[in-house]
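Every protein chain but one is kept in place in this view of the complex.
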Amino acid sequence: MILTTIVLIVLTLATLAVGCARPAPSPTPAPTVTATVTATVTATPAPKPQTLTVYSGRAEGLVKPIIDQFIKSTGINVQVRYAGTSELAATILEEGKNSPADVFFAQDPGGIGAVEALLARLPDSILSQVEPGFRPDNGKWVGISGRARVLAYNTQKLKEADLPDDIFGLTDVKWKGRLGWAPTNASFQAMVTAMRKLWGQDKTRQWLAGIKANNPKDYANNTAQVNAAGAGEIDVAMPNHYYLYGIMQEKGESFPVRNYHPRAGGPGAVILVAGAGILDTAKNKEAAQKFLEFMLSPVAQQYFAGQTFEYPVIKGIKTHRLLTPLADIKSPGISMTDMADLKGTLNLLRETGIVP
Amino acid sequence: MAIGIAKLATARIGGRGRAGYARPPAALWLAAALVAVAVLLPLAYLVLRASGAGTELWGLLFRSRTLAILGRTVLLVIAVTGISLAISLPVAWLTQRTDLPLRRMWSILTALPLVIPSYVVGFVIVAALGPRGILQQALAGPFGVERLPEIYGFPGALLAVTLVAYPYILLPLQSAIRGLDPRLEEVARSLGHGRWDTFRRVVLPQLRPAMAAGALLVALYTLRDFGAVSLLRYETFTWAIYLQYQTSFDRVLAAGLSLVLVVMAIAILFLEFRTRGKAQYHRAAASVSRSPSYVRLGGWRWPALAFCGLVVLLALVMPVSVLGYWLARGFSGGETLWLTSSYALNSAYVSGLAAAATGIGAIAIAILDVRYPSLFSRLLERITYIGFALPGIVIALALVFFGANYATLTYQTLVMLVFAYAVLFLPQAVAAIRSSLLQVSPRLEEAARSLGRTPLQALMAITLPLVRPGILAGAGLVFLTTMKELPATLLLSPIGFKTLATSIWAATSEGSFARAAFPAVVLILLSSVPMAILTIRGKRQSDE
Partner (left out) sequence: MNNIAVRCSDITKSFGRTLAIQGVSLALEEGKFLALLGPSGCGKTTLLRLIAGFEAPDRGTIEIGGRTVSGPGVFVPPESRRAGIVFQDYALFPHMDVNRNIAFGLPKNVDHRKRVQEMLSLVGLKGLEHRAPHELSGGEQQRVALARALAPGPTVLLLDEPFSNLDADLRIRIRAEVKDILTCAGATVVFVTHDQQEALFMGDLVGVMNAGRMEQIDTPQAIFEKPATPFVARFTGMADFLAGTVQDGLVVTEVGSLSLHDSIPQGERVSLMLRPNLVNIRPDPTGVGTIAERIFQGSHYLYRIKLPSGATVRSLQDCGCADYPVNTRVSVELNLDHNVVYFRESRQVCEPSDGEVTI
């Protein structure tokens, strides 16, 4: 109680300070300032039910066009907060019951898994549209698009045939000094989770130790990894498949990197999803469901396949011409529930000294 | 001689205690106390979160790995601070007190790197100096250079953080050198000390408070920097904290690590406090200030120019030209430039609000600390620095927690965002205003009091106009750093509120440097204007 009072007083003062500081009635405020007012209004339990609030860990450049299309076709207004998936997950956890968010659209399963406790179970009408491999058993969220783990290799230094059948082959000493990875990246960690399920704890530990012994270069993110492979800084990177196509759009198809899906399958060829869920505390549940339904509609799925180079999660959608068809990837069937055990993965990564 | 006096005050009867002059006006206390609460909110949040952990926390904190991170962080803090001093002292001296050609230009150019976000510098250094980077490509053709020295890790992090942080020392040092009383040097020379001896024994000790204040900001900034260290892959505490959020969504361990960071910050604060000393630096109010004699460099002019040139080349020319290169490549690649003018307007608008709000809070803190010294006011001034030492994500999440649950009306509004900026950047303004206030004799306020002004009126009529340079400098710094700020802006801004910084982030998170380059260039250009004005103003003030 005291805390509440103090916070209120502080903020009131801050409001006053801001109010004073504001230059007298500005005739033409920046357009986004008007948006401020909207945000304030929606934060209070006021009417205006048809404005959906989405927290998006997916980049604005990727999802804005399709969200705009949703607004156009449904007339439901959408406001989106764009930030990193993990930052948004932490934000939702801190906000707790008072979260203004209706929908959380995450970049990776780990991010949305972290807030599962705060999500509502989705109706079967939505769940049933998605192929079972792309949603967790508890029905708290659904995959919206799929991404494949790949080995991205420099075509000037290697041919596809030089690469091992299985990702475990990278522990061979001949790869010493030629590998790059982004061990703090959520997709990488999801792959390690898949390893633990498919290989067991010991073999996963062995793999981690083997790669570590090969002195891989650490990268902060996947783009950096793939660029480094293109620059010849490393021979092989371990990213998701679509980063390559994004870079090729900017630098042209001559960019000397290609993706390789391990031909023997295994965790190195796992398909991950970017998922979305509805918060239990959402004030616009109906609109939120419409939003998810729209994202799973053929229009949206076609958009993800064509524009963001991702794999669709519903049947009957064609993938991009540059992409290996989903059917040709020997992806291990692994349930999303199994993928949720991020904690065990992190403990393993910490134990082996790969992340702090 | 009789003249009507309007105010015939009645005696104020205070039942308990004595209402002495030494007690600050209530408004000041209130403002300062609120600021204190604001600054302590993140700390309260961290304690709350960390206390949620059981013994697991201690296990994680006391791993040898944590010690290694601690060691690396301390090493980086010491190295960045040391090198920043080594850059700033000669540059400040050369540009203020010698006949260096184009002195004024150098003094602006060397301060400008402050406006470049550290994540931009990080990207740029990787692109320019990394393996297969621009430099290596340039050297590969004519010289066949296949490999450059490794930039990732300590060397790269040191370079990147130093390049963005050294202006924190340079700026106060420049103004301290301008404020030096040349008579003291003349006395020293007349007592038979040579130029170097005079510098060492008379000038340097006088500059110590400015150096210490600047070094404090550099050290704390190094603790909290995320962009540069993560891009250059040097694992500091802040990076480790981010990783807890990013990889494990482990708020408890993140809070534990953050508290370790707080302890480190307190240790640094204590160190600086001890070097601050008790000296008072009031200059006689109306004393005729003389311009100092400029040292003739003679043949030393060339090495001096080369030194300033190298600093500007690395800290300013390199980032700006790499950005220009990306921009040009994006243009030629037919990239649509992803920026609306509202982003720039929003950046400037919210940074302006942050500068004003933070300035007001900082004035209260600085006045309390300088004019009403007590254990409490000292402590208050010190704790404002804690927010500056914590990673932006920690402050942002703390305010998400308090805002969403206890201040819903302001949550995700500009009020909350500006509040977050104030918590993050308060000490920059406090430091600038404080040092400006130390130069104003308290006799001036007393004279105003004896002429019938209340403490608050005296503050408005006398103190504030005289501290204006400090207020402008402090608020200016807050403006510049707010322009660059990212984590709090992403999480706490009104939904849909986009700034230059967020659009740089959006572009780089999609891996597009070309699209990031444009808002980055606009941000740098937009920030350079107030920065240049600040530098020129400061100079003119002292020339008057």
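To keep things simple, chains are lettered A and B as they appear, and every chain counts its residues starting from 1.
What we mean here is this: a contact is a pair of C-beta atoms (placed from the backbone, for glycine too) under 8 Å apart; a residue touches a chain by one contact, two chains touch by 3 or more.
In this text the structure is predicted, and so the values were computed from the model without any measurement.
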Chains shown that the absent chain touches, full complex: B
Could you tell me which of B:98, B:206, B:321 or B:441 touches the chain that is not displayed? B:441
Given the full complex, what residues of subunit B touch the hidden partner chain? 1-15, 18-22, 284-289, 441, 443-444, 446-455, 457-458, 461-462, 465-466
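Operating definition for what follows: only the chains that are shown with their structure count from here on.
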Where the CA atoms of subunit A average out and where those of subunit B average out, how many Å apart are those spots? 34
Hey, which residues of subunit B end up touching subunit A in the complex? 31, 34, 37-38, 41, 44, 65-66, 69, 126, 130-133, 152, 230-231, 233, 235, 239-240, 243, 245-251, 330, 333, 335, 338, 342, 345-346, 349, 352-353, 356-357, 360-361, 393, 396-397, 400-416, 418-419, 422, 487, 490-491, 494-498, 502, 506-507, 509-512, 514-515
Footprint of subunit B on subunit A - complex, ascending: 3-4, 6-11, 13-15, 17-18, 20-22, 30-33, 35-36, 38-40, 43-44, 53, 59-62, 79-84, 86-91, 93-96, 98-100, 110-111, 114, 184, 186, 189, 217-224, 227-228, 231-233, 243, 246-247, 250, 342-343, 346, 349-350, 353, 355-356
